[in-house]
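Single-structure report; data block below.
A single protein chain has been omitted from the complex, and every remaining protein chain is retained in its original position.
Moving on, here comes chain A:
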């Protein structure tokens, strides 16, 4: 284990001790919750803004155009202008919509995103919660967003929204299987579901290298299934901008639409971050087991830069999916999952179990 990776637990512990010396334990917990909440809100907003801008620029370059370049230098303030516009829009209430559910749906989607983000380790010791059932918790929490989508489609009292929501429900529920089982391969390799333990176990090489072919297949399956989970890319039949008139979020305007919009982009960040954590080593620098000098050189780059670098590389791949491939039909989507991804996944898990039992991995 390399000794010059800064451990954030000392930082967080010092904050905790500082607070404990000033107030009662109940208040300490409350203040810490407030601090974590504010930090995550700020991170969420900033990530959302940055990702929308990055998406527009990447999409533009792929299509041989320039993208936003007028609002601020290189168009950097474009998303700020968009956010301001969304804030100022009138929140329309749909005729005969179920008021409570209509207002509730965006919040469910956002809350599911937040809860998932809290479990990601950004650097050593830098995560909000470190459950020992980390992977299971994340799977459970990301399943909440399908609730938000179904509620949005139902309460909009519009047939297009309902069709979009039903399709999305079918899609998300199917692909959750693949996501879970792809993550299961790494849990098998590591022997633990706790995310920090998974990252620590990659100290002598990332699982994609140590687990060679099965881990690589699992990564591919995970990325494809996750793009379907977040209703993005060639799997965005639910919000099909050109077909269903924006699908389940047709009737939403202003800030509520902004919530759905933001949640999609931050979900993309989360999915890429989880793939980076589990398959590509999270904040762990690229180590080759046994090459001490190489490892020391790699350690100079701060872990948080490693984490964001890997995440953004995967985000680029997810964006490439969206802007390269045509949208697939709902029946092709379900065929892909149940006839191709799921059997391959099951075989993969069998092979990984065999490898782990025989000790054939590095």
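What to note about this one:
The working rule: a residue touches a chain if its C-beta (ideal position, glycine included) is under 8 Å from a C-beta of that chain, and two chains touch if they have at least 3 such contacts; residues count from 1.
Everything that follows uses one rule, which is that contacts and distances are computed from a predicted model.
This figure omits one chain of the complex; the name its UniProt record holds, of "Sugar ABC transporter permease", "Germination protein YpeB", "Pyruvate ferredoxin/flavodoxin oxidoreductase subunit delta" or "4Fe-4S binding protein", is "4Fe-4S binding protein".
Here one chain is not drawn; of A:19, A:36 or A:58, the residue touching it is A:58. Only one residue from A:94, A:320, A:334 or A:351 touches the chain missing from this view: A:320. Mapped onto chain A, the footprint of the missing chain covers residues 58, 61-66, 320-321, 323-325, 340.
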